[in-house]
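A protein chain is absent from this complex, but the other protein chains hold their places.
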Amino acid sequence: MTDQAVSSPLLRLPAVPGVAVALAGLSLLFALASPGFLTAGNLSNVLVQSVILLLLALPMTLIIMTEGLDLSMGAVLTLASLVLALIVVATQSLALGLIGALAVGLAFGLVNGWLIAGLSIPPFVATLGTLGAAQGLALVVSDGQSVVGIPRFVRLVYSGETFGIPTPILIGAGFYALFHVLLYHTRFGTYVCALGGNRDALTLAGVAWKRLLVAVYMLGGAMAGVAALLMTARINAGHPTAAIGLEFDAIAAVALGGTSFDKGNGWLFGTLLGVLTVGVLRNGLNLMAVPSSVQVACIGALVIAALLVDSLRSTRS
Amino acid sequence: MSIASDAATRPIGLHLSRETQQLAYRLLAVALLCLALSIATEAFFTANNILNVLRQASLLFFLASGLTLVILTGGLDLSVGANIGLSACFAATVIKATGSPALGTLTGLATGLAIGICNGLMVAKLRIPSFIATYGMLWVLHGITYYYMAGETIHGFPPGFRQIGSGYFLGVPIPVYLMLAFLLAGTIFAQRTIWGQQIYAIGANPVAARLTGIPVDRRLILVYAFSGAMAGVASIVFLARLNSAEGDIGEAMTLPAIAAALIGGASLFGGVGSVFGTFIGALILTLVLNGMNLLAVNANWQPLVTGLIVILAVWFDMVGRRRT
Partner (left out) sequence: MSALMAIKPDFDTTSPPPATAEATPLFELRGISKTFPGVKALDDVSFALWPGEVHMLLGENGAGKSSLMKVLCGAYQADAGEYFHEGEKVEIRTPADARKLGIAVIFQEFSLVPYLDVAQNIFLGREFPSRIPGLVDRKRLYREAQAVLDLIGLDIDPRTKVHALGVAQQQMVEIGKALSQNARILVMDEPTAALSDRETERLFEVMRQLQAKGVAIVYISHRMAEVFALGDRITVLRDGKLVGRARPGQTTPDELVRMMVGRTVDMSYPRNFAETPGEIALEVRGLSSKNGIRDIDLTVRAGEIVGLCGLVGSGRSEVARAIFGADEVTAGEISIFGKPRRGGPDAATMAGVGLIPESRKTEGLALIRTVADNLAVAGLPKLFPNKLFSPTQARRSAEELIKRLRIATPSPNQSVALLSGGNQQKVVIGKWLAAGTRLFIFDEPTRGIDVGAKAEIFALIDQLVADGAAVLMISSEQAEIVHVCDRAYVMRGKRIVGELSRSELSEENIVRMGMHHD
């Protein structure tokens, strides 16, 4: 029995630096292949471009830790971004726009959570359904057109600097810190881990876990709302297909970061590394003028590799 | 005990009659939809539109029938839409390069089949949950397809080939014949072979199926391969119908295909559903979307409606399960 205690962390060991190795390896590769990669400007670029993904990947980590999945995030982000753009263009008020985007996100999170916790519909089906619904609504509210005429103060959220640091990086760092505290220093975080690891333990401890599960999905929706602000500022428009499929990048980043779809085994810092890996991969491939389509396939291949490792590790232990 | 169970089951063959009942409801839904649309629009009850509905339903059916077998085992194949894209593009290239529709068709089918086998191996051998494995596959396929096509369109195929998608025989579109042929073949496979029976048994209780000596892994690989091959079939008909291949062909087909299977009574928990039910499901969904079209509802509502239908169908299934 004691050898199990020794071997388990050892088994986990390859997973911990795995994503770091991937990140370092890719960085080295691109630094050698493209002279433009290893410049301060470009590295800052990588960080800025990774922030939107990070905002989705953070709550996705918690969702996956509960043995769930949210396929609707990209579509909800798109819809929230359109709603934000429409409100901002109409009222010139960033606050109202952000409230609108958050409301969209929270509403979809509530529906997702209710379908999953309340009706016990499997998460991937429930969120596949709401993905269709959000995508449809995005087309409906925009009538398939872009919403343009975004005021400058919105654009500044993405392109501006605060204290000499690009604003998105500060936003990303802020939310990372917030999620770190949430996951590791609050009851909520502990229960999120238990939701995936052992729901019976929660019931025995007298915790109403269904409400918690709904809250986790609402958190995901809210973060899609926040990400919608950055997305709108970045593309300077509301676009009905702006973030379609972005949930895949988020899931990929989480999976790369060593969070497993089983037993509440999550690692938030790993998600950060996973996001950077995806960011570096996309940026580097961009510099090498590799089409965006191949980038998707590369991410897909990386994820399948990560899942394979995950599956092999779980069968070994 | 015997008294109680006798009383509970007086109508003999309760189980069968319940399934027949469910099918009857669905056929009734088809009839009511047709009736309502005939009254609401003039364009609906024309030979042209009916044939059009059937042709659209056939494309959906190819995809959904393969998917039905996967769902029968309690799994899901999210990669079918992306599978169409890659299979169609490869088929198109081969037709262009060799001038042989037969070779092209074979290529399309083989591509679909190969993708399906990969899915099956991931699910059966590596024990990756089916929705995750096929979701990853979906994006890999998208990536390969977009890269391969590089934004290009391949178009202009031999007229003989195009007949598969847009030709008529005795006034009825050829895809409709294909649909009926696959409906028959699929029904025979699912209902009248021991493999079909084993697939139902796996979906009804995978643990018991394994402990009953059913080779579960091999059957799982079989259904994912079948689903992939049916996506290959769909890709050929699509190609012949559109007379062109693009990277995003079939992309929007996955959700409707799942919806068709679920409307048709297939249960995501496995073991319940039929190819014929899915055929009815494809008809119902096509009628709804066609009706929205005829009633001049913005086409942008279609994914929303499809998404809601998926959730509703799963919910009804859950409620029905809880009651029994």
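For reference, chains read A and B in written order, and residue numbers begin at 1 within each chain.
In this text, a residue touches a chain if its C-beta (ideal position, glycine included) is under 8 Å from a C-beta of that chain, and two chains touch if they have at least 3 such contacts.
Here the structure is a predicted model, which is why all the values come from computation and not from measurement.
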May I ask which residue of A:S27, A:T167, A:T232 or A:N265 touches the chain that does not appear here?
A:N265
Touching residue (missing chain; options A:L119, A:V148, A:I165 or A:V181):
A:V181
Full-complex touch with the removed chain, picking from A:T162, A:T203 or A:S292, is A:T203
Consider the whole complex, including the chain that is not shown, and state which of A:V46, A:A117, A:A194 or A:I299 touches that chain.
A:A194
Which subunit B residues would touch the chain omitted from the figure, given the whole complex?
1-2, 5-6, 8-10, 12-16, 191-198, 200-201, 204-205, 207-215, 271-272, 324
Note that subunit A touches the chain not displayed via residues 1-2, 4-5, 8-9, 181, 185-187, 190, 193-194, 196-198, 200-207, 263-266
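The definition used in the following text is that only the chains that are shown with their structure count from here on.
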Subunit A touches which residues of subunit B in the complex?
76, 78, 126-129, 131-133, 135-137, 139-140, 142-147, 150, 247, 255, 258, 268, 298, 300-308, 310-311, 314-315, 318
Which stretch or stretches of subunit A touch subunit B in the complex?
69, 71, 115, 119-122, 124-126, 128-137, 139-140, 143-144, 245, 248, 251, 261, 291-301, 303-304, 307-308, 311, 315
